[in-house]
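Note that one protein chain is taken out, while the other chains of the complex remain in position.
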Amino acid sequence: MRQMKLFLGPQHPGMHGNASVHIYAEGDIIKRSYLLPGMLHRGFEKGMERHTWMNNIGLIPRVCVVEPDINEMAFAMGVEMLANIEVPERAHYLRMVILELARISIHLMSYGGLGGPTGLYTLMYHAHADRNRILNIFEKITGHRVYHMYIVPGGVRKDFPVGIENDIHEFLNDLESRYTEYRDLGIENPTVLARIKDNIMLPESVVWELGVTGVGMRSAVNKPYDLRKVKPYARYSEVEFDVPVYDYSDARNRVDIKLNELVQSIGIIRQCLEKMPTGPVRAKVGNGQSMRWTVPKGQVYSCVESSRGEFGYYIVSDGGTHPYRVGVRGASYPQGLLGIEKYMPGTRIDDAPLWIDTMGVCSPEIDR
Amino acid sequence: MMNSMNNVEFLNELVNSKFNVVKTEIINAEQMSFIVDSRDVHTLLTLLKTSGWKQLSYLSAIDWIKEDEFELVYIVFNWDRPVHIQVRTRIKRDRENASFETIIPIYPGAKYYEREVHEFFGIKFPGNPDFHKQLILENWDDMPPLLKDFDPRAYSDSHFEKRDYPEKHINLNNQESKQEKRQKRNLKSLLLRNGGKK
Partner (left out) sequence: MKKVNSIFTPWRLLKYLFKKPITIPFTKIFTQKNANYLNQNSIIKLNSRLDSEPREGADNIRGFHTNDWEECIGCGTCADICPTEAIFMAERLELPNEDGKLQQRPTIDYGRCCFCALCVDTCTTDSLKMSKEYIYSNSDPDAFLFMPTDTFEGQKVKEGYVKDEVSDLLDLKRVENPHELPEERKSSFVEIVRGYSKEFARLEAARCVECGVCTSACPVHMHIPQYIKAIWEDDIDGALRQVYETNPLPGVCGRVCTHNCETSCAIAVRGEAIAIRWLKRYIIDSAPDDMYENIILEPVSDVIDAKVAIVGSGPAGLGAAYYLRVMGYKVDVYEELSLAGGVMRYGIPAYRLPDTAIDKDINFIKHIGVNIKTNTRVGRDITMDQLEQDYDAVFLGTGFMKPRGLNIPGADHNRVVGAMEFLPKVREFERGNLSLEDIDVAENVVVIGGGDVAFDVARSATRLQMLKYGKSSVKLTSLENEDSLPATFDEYVEGAEEGVEFFCGNGPQEVVVENGKILGLKLWKCLCIFDEKGGFNPEFDKECEQIIEGEQIFIAIGQAPDYDYIPESIKDKISINRGKIEASIDGQVKDVPWLFVGGDILRGPDLIGGVSDGHRSAKAIDAYLYENAKKQDISDSLKAMREAVKESSPELTIRQGGKK
């Protein structure tokens, strides 16, 4: 049969971010496929070497558009590790609230994203509208809706504004009450289910081969492999939550895990709001004015559990005012590049966007 | 915590008994690094993989230009014994010929990481079928950009038009610029530091 070359993206409703997948298809079956990144390359790793430790906070959140906070967190944790900084107790909880709100927002977005490839735009509208409310909360806390530049080495930039707890509770309660509706609309909806059940499989062997983490891994290996549990950072050891898992990774189960995690996040945020102590929220990173802060020599890898898996920063300091090198491990790097090359073939063309969505491929973190 | 400290000891035991590790750093209970001779990298990674460090979390390089060396960093992780291990080694910073045997046979996921390192540092990875292909930098026409001697400002100055700002906000009030004078003087005083030599 004649092979046909197709481009999925960079402009495509099913494509996440400005990357494109080159597809060679026979009939409607993909025979060969490659991700073509680079359309979003902003030279962040180079740029970070040329900014001071503090100035980098203008840059780092921009690595990932929808979930910027994990960047701030991983960077901050790395610097704190290098400089041996004790983060104030309250700051840990504030950070967790931010991180979990961000997780909810991106899970909503990705769940809504299911609407693109399945033609169910209602889902997307609803998810985005609710995400917008999280952005309102972010705006109140940090002064920004998307790139918060809030979690900084040493703690957070400012304490929470008075009364923000009410906004958060109100939103969480509301989201919780609509949770079944969300499920009904998407994952329980027979038209959607037909597309995602037993489709787009991710066997355990592939997980290990590629190095897939996060939802993909947990849906396949049936173990709570979540960095928040395995290697707790901030104060995740102080809050109770479950890690949803499956031993059978089809698209449906992966989406289901995301929805379950959303519920868990709601619980974590509530516990944080209840448990957070009062006190300072930021520790000193360096001496003098911020452009002269130095960080001791060393090399560390710091990582957090993002919505797509292990997201890490490799930070090298030569003892100066600027990082010597910063490397970013995008969580979806393995499945986004090698995964698409090796395991997307065999999928039907119309499932390709679903593949990308449910595998959690995010091109900005691949490009950087 | 108790448990995780044991992990570090376990690893110390495991690696240091079999290898001549140049330097072991314990960063905390959940992270340590082994700096080894470049010949030992593959066997060490194989050992770690068979001991449960099944996941390659990250692979990259650092350009130590002053020491004329590249440092290769492999980070592996074991979900059951949660310690991130950095395996690091240094190779000569040979701009044309720096190369290092691929680790695809040990960690197949390294394929694209190595390709990226080649693109950004110019290090070759024999054994990796695609390492030489361009990945992110389309039509790149300069040295690999993460090399320390690559100057992005000079690059963009030579490739893109510089934006001229309108001077509408400046008001010199018919006097000569004091800002320029200050800048000149500051520049001079910088030269003074090494005795006026450039």
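A and B label the chains in the order they appear, each numbered from 1.
We take it that contacts are C-beta pairs under 8 Å (C-beta built on N, C-alpha and C of every residue); 3 or more make two chains touch, one makes a residue touch a chain.
What you are looking at is a predicted structure, and each value in this text was computed from that prediction instead of being measured.
> With respect to the chain omitted from the figure, which of B:V22, B:I65, B:A154 or B:L172 is a touching residue?
Here the residue in touch with the unshown chain is B:L172.
> Using the document's definition of touch, tell me which of A:K46, A:R103 or A:H126 contacts the absent chain.
The single option touching the absent chain is A:H126.
> Would you indicate which residue among A:N84, A:N222, A:S237 or A:S290 is in contact with the undisplayed chain?
A:S290
> Would you write out the residues of chain B that touch the absent chain, in ascending order?
165-166, 168-173, 175, 177-179, 182, 185-186, 188-190, 192-196
> Even though one chain is hidden, which residues of chain A still touch it in the full complex?
That gives, for chain A, the contact residues 51, 54-59, 62, 122, 126, 128-129, 132-133, 136, 139-144, 147, 149, 157-159, 161, 181, 184-185, 188-191, 193, 280-282, 286-293.
Note that in this section only the chains that are shown with their structure count from here on.
> How many angstrom lie between the centres of chain A and chain B, each centre taken as the mean Cα position?
23
> Provide the residue numbers of chain A that touch chain B in the complex, in ascending order.
37-38, 41, 43, 45-47, 50, 81, 208-211, 213, 223, 225, 230-231, 298-301, 303, 310, 312, 314, 316, 324-325, 327, 329, 333-334, 337-338, 367
> Any idea which chain B residues touch chain A in the complex?
My answer: residues 27-28, 30-31, 33, 54-58, 60, 62-63, 73, 75, 77, 79, 82, 84, 86, 88, 107-109, 111-113, 120, 135-138, 145-146, 150, 152.
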